[in-house]
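Every protein chain except one is present and positioned as in the full complex.
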Amino acid sequence: MPFIPHTEDEICDMLSVIGADSIEQLFDEIPQHLRIKSLQGVPQGLNEMEVSRLMQSRAAEDGQPVCFMGAGSYDHHIPAAVWQITTRGEYYTAYTPYQAEASQGTLQLIYEFQSMMTALTAMDVSNASLYDGASALSEAVLMAVRGNRKSKSRRILVPTNVNPVYRSATKSIVHHQNIELVDVEFDTATGQTTLDALKAYEGEDFAAVVISQPTFFGTLEQVDALTDWAHANGAMLIAVVNPTSLSLLKPPGEWGEQGADIACGDGQPLGAPMSSGGPYYGFMCCKKAHVRQMPGRIVGRTVDQDEKEGFVLTLQAREQHIRRSKATSNICTNQGLVVTASTIYMSLLGPQGLEKVAIACHQNTNQLIEKLSAIKGVDVLFKGSVFHEVVLKLNKPVADVLNALAEKNILGGYDLSNDYPQLDNALLVCATEMRTDEEIDRYAQVLSEIL
Amino acid sequence: MPFIPHTEDEICDMLSVIGADSIEQLFDEIPQHLRIKSLQGVPQGLNEMEVSRLMQSRAAEDGQPVCFMGAGSYDHHIPAAVWQITTRGEYYTAYTPYQAEASQGTLQLIYEFQSMMTALTAMDVSNASLYDGASALSEAVLMAVRGNRKSKSRRILVPTNVNPVYRSATKSIVHHQNIELVDVEFDTATGQTTLDALKAYEGEDFAAVVISQPTFFGTLEQVDALTDWAHANGAMLIAVVNPTSLSLLKPPGEWGEQGADIACGDGQPLGAPMSSGGPYYGFMCCKKAHVRQMPGRIVGRTVDQDEKEGFVLTLQAREQHIRRSKATSNICTNQGLVVTASTIYMSLLGPQGLEKVAIACHQNTNQLIEKLSAIKGVDVLFKGSVFHEVVLKLNKPVADVLNALAEKNILGGYDLSNDYPQLDNALLVCATEMRTDEEIDRYAQVLSEIL
Amino acid sequence: MLIFEHTTQGRKNIAQAPVVNGEVNDIPAELRRTKSAPLPELSELQVVRHYTRLSQKNFSIDTHFYPLGSCTMKYNPRACNSLAMLPGFLSRHPLAPEKFSQGFMACMYELQEMLCEVTGMSGFSLTPMAGAQGEFAGVAMIRAYHDAKKDFDRKEILVPNAAHGTNPATATMCGYTVKEIPTLDNGDVDLDALKQAVGPQTAGLMLTNPSTLGVFERRIEEIAKTVHQAGGLLYYDGANLNAILGKIRPGDMGFDVIHSNLHKTFSTPHGGGGPGSGAIGVSERLKPFLPLPMVTKENEGYRWLTEKDCPQTIGRLSAFMGNAGVLLRAYIYMRMLGKDGMQRVAEFATLNANYMMAQLKNKGFDVAIPERRASHEFIVTLKKQAKELNVTAMDFAKRLLDLGYHAPTTYFPLLIPECLLIEPTETEARESLDGFIEAMLQIQSEAENDAEFVKGAPYTMPVKRLDEVRAAKQLDLSWVNQS
Partner (left out) sequence: MLIFEHTTQGRKNIAQAPVVNGEVNDIPAELRRTKSAPLPELSELQVVRHYTRLSQKNFSIDTHFYPLGSCTMKYNPRACNSLAMLPGFLSRHPLAPEKFSQGFMACMYELQEMLCEVTGMSGFSLTPMAGAQGEFAGVAMIRAYHDAKKDFDRKEILVPNAAHGTNPATATMCGYTVKEIPTLDNGDVDLDALKQAVGPQTAGLMLTNPSTLGVFERRIEEIAKTVHQAGGLLYYDGANLNAILGKIRPGDMGFDVIHSNLHKTFSTPHGGGGPGSGAIGVSERLKPFLPLPMVTKENEGYRWLTEKDCPQTIGRLSAFMGNAGVLLRAYIYMRMLGKDGMQRVAEFATLNANYMMAQLKNKGFDVAIPERRASHEFIVTLKKQAKELNVTAMDFAKRLLDLGYHAPTTYFPLLIPECLLIEPTETEARESLDGFIEAMLQIQSEAENDAEFVKGAPYTMPVKRLDEVRAAKQLDLSWVNQS
């Protein structure tokens, strides 16, 4: 019996303490006719050696192509220390820190995480994580609707250059509460959200405007002007940001006159492997005034009976286990372990290291653009500078090109044709700090052969 | 500066405390003309991302053939928990437990290790490890020469079916002290050391007889008779044993009337990966009477000032840091971390698990023998049962066959022709519990195509 | 000391800094950051040492018995960790083409199938990232189902008052109002009250069975019939699947939708607060509404189901496919257990709980529902101790920490005063259970002799009892904005 320590003698003893004849008898309150005898569809158990063999072959099956794909998940270097420490049993196998005195490790770490996120975003406060970037945006939208004192509207302006899956997931989540996401089209020349596009909505009531920096296209928004527009129109400003970019780009807390009200995004670039899409984590920061509307756990610093510093979960009255149907969100379990990894990641890189990662990504992407756009049949779709992703226009259907690249062990990028059918043969590519000159050259070489 | 935390300000401060103008000045006692300016032949440093890329490609380069090779290093399953716990910083980055009170983790673990080794070998005491199996044998030989009160001889009888590298390494190490290893030829029909072969030496004085169980050929020795012969002739009996086999085979403490005097071997099969040959560890157990002749560290259980149980390094008067030129050995650093892994390995498997590993190895090897010996051109060289290795006789030069197998991703075994030129086209093969039926069948299939 | 307090300005850890060439000058100044972020500046050694030492301040399964009721703190096999973190899995981009994802997709497909089998449901989606998101998906499907039938008047979700907080919170998120159903003293749902409560406004009932009181709802079939006859659907909160794995299946009990907390029953680690996975399963009639993505198997191999295949889906809940790494761990665990191992989970979880309950009862503790079988967990109530000795459940909990045991869940479920909800799980040896019982007896005798001593606990933790009121009043949530 894997993982079950009982011996026959112990079972007998324990049953006699209980006063039962058999383990079977312990289930006697369950209606007999509902009982099943066995789980036909589940295979026989494997021992660790066997399951290792199975998983090793499954993991090997998929290969490890050179990754030029971003679109929400990024191939960054993760220092070895990050996961070696994160998977220490004391972090890995602890529960949510409900017993604060026996959980100071996790609690202090979360406090440090919150501090780092406020440092990075220049916002006042941070929570302890949400599920991922998409769910963070949906929670931000719900929070804005709850929290905007100037507006009673349940409408939110969302540019279509925000990650399309974030938009669709947010819609799945918020529409039950009669919240409406209103599309704002991007400028076809620059990929940006323009003030002109917003002006069409002037005078209407919106709870919030969402702005993504960089956009899903990698392009950069005029964040100051857009933020000021939102505030001038009584809307809150929700910033969706890539955390890697924040060492290079103006943090949301400094956007416009007053800064963003809520900043959220996906923490994956800060120490989480791409790992087929998760676990990542959603982060959320906000202005202090809104902290009681924030969903998710929050850790506060306090003192113990001897005035010694310590950490606890705080503002729990917002949460489901106290407030139940009136909670700010139903979230309970979050993404604690990934937050642990991320906190260690940020500490190891420090401000300079993070800035260099951002610059290296940016420079590699510029180099990739240079090399690829030199190929006949490849054009850069949008004018203006990008952070670390760019949309290319090809002279052939993107799907075919990606397949051909895949045959050469290159993950060539993300095909935009499903999400943006109006953009013909558009391909979103990315080069993080991980991509070498040789890999970029080889991509260009292979692509030029394909086109 | 990788791994150096000093900032410019700190350097200035620290120098001023020292009263030096520059770091350079701290080297002013070194004769100037001997100083070098830089290390030309060393490449520029790589950051972690770069060195990861390098090592990943180096590790991938060598492939992972299916292993039918033993000859002193065995491909066993290692539970995931073993190295995840072993590489915890508290074990991985501690020094030798000189400050006992701050090292109870390591010390208790070694005491447990010693206990497990005595359990496995049925000997009285164990040390905390030597470098590897070969160095353990050489230390055992030195120990026997020191410790045998009945004999003043510096000669040791060593059957040639003992691992040839162990024999040659032992010779390299002990010959400086005028110790002579006397070869005893094995029986060509069985691969065993026979009493007849020993009888030739009857009446001569030997410090010890070495017996390997199983032999390098995988065959089994008549350990009772050989041990009794050694004792009857005033020699000590040094057992060289494979620890995996000890769950199945009679432990050296029970050989013959009195048991072996010293048991040693390589601990690799108990939780250390093959890893190109190391780190493994040598283990050594002996009768209580000889404990003061034992080389290496030993941990003892004792009490503290409050009579609380605790653990310390003991009998240090045997060791080089106290006894200096009169120490039992020069060994200082041993193989502590691998001992840690091994202790966890044995705990995870337990007596039943270890026995099953031994049986599975044995059964797989029998199956391999059956399948391979059915091929025309393949014969089993020695009569009698084996543990988990066997010598096959091929009808073609072994080197060519192994090359052909390697082309098909099979590590076919160990070519005996260098060590035993008298055995024509002899190949030593091994199947541990890791080998599946499919792998064994495939080996037979491919081999039959080659021959 | 905080990591920020180890900082020295200007310190660099260059082993982690990529090489950059020159300056960035193609990004307009007004879009650039001007001051570098006030993040800590440390050497690798300092970081490693800080977080290694910090970790030692935690209780965890790997270090302590952790009988936290409703949380199923069982052994997390180390193999699940190392195998889920094989480089091939870690480096797979979530949007990699299907052709290069067959190994991963095979695991996900088989996981879906196994979950269907153990729950008795017809379809499973793995995308929800925790129990609460699974609940959201489930209730959203209930709503989609009624909406599809143009049955727009069902505006209410019924929830027993013993339910976990996520249940009512979820109902609200899905736009429903919540009506609580009382629980009888014997732990069963008050069926009469339920019958009164159901009606044309009922969208569904959310139920945990065994309930959070640790007893099996014996009249589950009647409850199901009651709700179904009123046109509502039945939601199974599968946090407690550990109690019934391989013994009885929610699908067979009549449930229409279930989420399973894979991080409980299927032993993926809790990680100090997550990540989890709330995979969601449904009966045939709800299948069209399952959230995406899901994996399907066709002749040539595995492929993702998209909105085109599933036009009625409630959509996507996450950017990609949920917590893939957690799903892999659950998959590996299930493969290791196999069909027999799974049945044993329920058997030994139940044996351990009933043994502890019997022993504690024998030694004089009051259990909440003494006449019933415990399922995988049970409740001790310290009402008597609170009243007579002024020593509360909280005091017992804190003192347990000193004695080397993580406290059980306290003050949940809310119905039982001064309660400890105790869930030992199947992976704990009798030695741990007996040790815990010993500790409870020790505290009881301490409480009788010196109540103040118990009320001052813990004494051996890194901190004593913390001032939670001050934490909430004098908010200090970030070092950066504090100092």
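Think of it as A, B and C in the order they're written, each chain with its own count starting at 1.
Everything below uses one rule, namely that contacts are C-beta pairs under 8 Å (C-beta built on N, C-alpha and C of every residue); 3 or more make two chains touch, one makes a residue touch a chain.
What you see is a predicted model; the values in this text were computed from it and never measured.
Colleague: So which of the visible chains would the left-out chain be touching?
Modeller: Looking at the complete complex, the unshown chain comes into contact with A, B, C.
Colleague: Which residue, B:I156, B:L181, B:A208 or B:V299, contacts the hidden chain when the whole complex is considered?
Modeller: B:V299
Colleague: Which one, B:E90, B:E185 or B:E257, makes contact with the chain that was left out?
Modeller: B:E90
Colleague: If the hidden chain were put back, which of C:A15, C:M121 or C:V480 would touch it?
Modeller: Touching the chain that is not displayed is residue C:A15.
Colleague: Kindly state which of the options B:A232, B:A374 or B:A406 is in contact with the chain not pictured.
Modeller: Residue touching the chain left out of view: B:A406.
Colleague: Per the definition of touch given earlier, which of B:V158, B:L349 or B:A444 contacts the omitted chain?
Modeller: In the complete complex, the chain left out is touched by residue B:L349.
Colleague: Tell me where the left-out chain touches chain C, residue by residue.
Modeller: On the side of chain C, residues 6, 8, 11, 15, 43-46, 48-49, 52-53, 56, 61-64, 75, 77-79, 336, 427-431 touch the unshown chain.
Colleague: List every residue of chain A that touches the chain not included in the displayed model.
Modeller: Counting only chain A, the missing chain is touched by 1-10, 47-49, 79-81, 84-85, 89-90.
Going forward, only the chains that are shown with their structure count from here on.
Colleague: So, what's the distance in Å between the C-alpha centres of chain C and chain B?
Modeller: 46
Colleague: By the touch rule stated above, which residues of chain A touch at least two different other chains?
Modeller: Answer for chain A, listing residues that touch two or more other chains: 48, 52, 77, 79, 87-88, 433.
Colleague: Multi-chain contacts in chain C: which residues touch at least two other chains?
Modeller: Only 11-13, 15-19, 42, 44, 48, 52, 77, 79, 81, 83 qualify.
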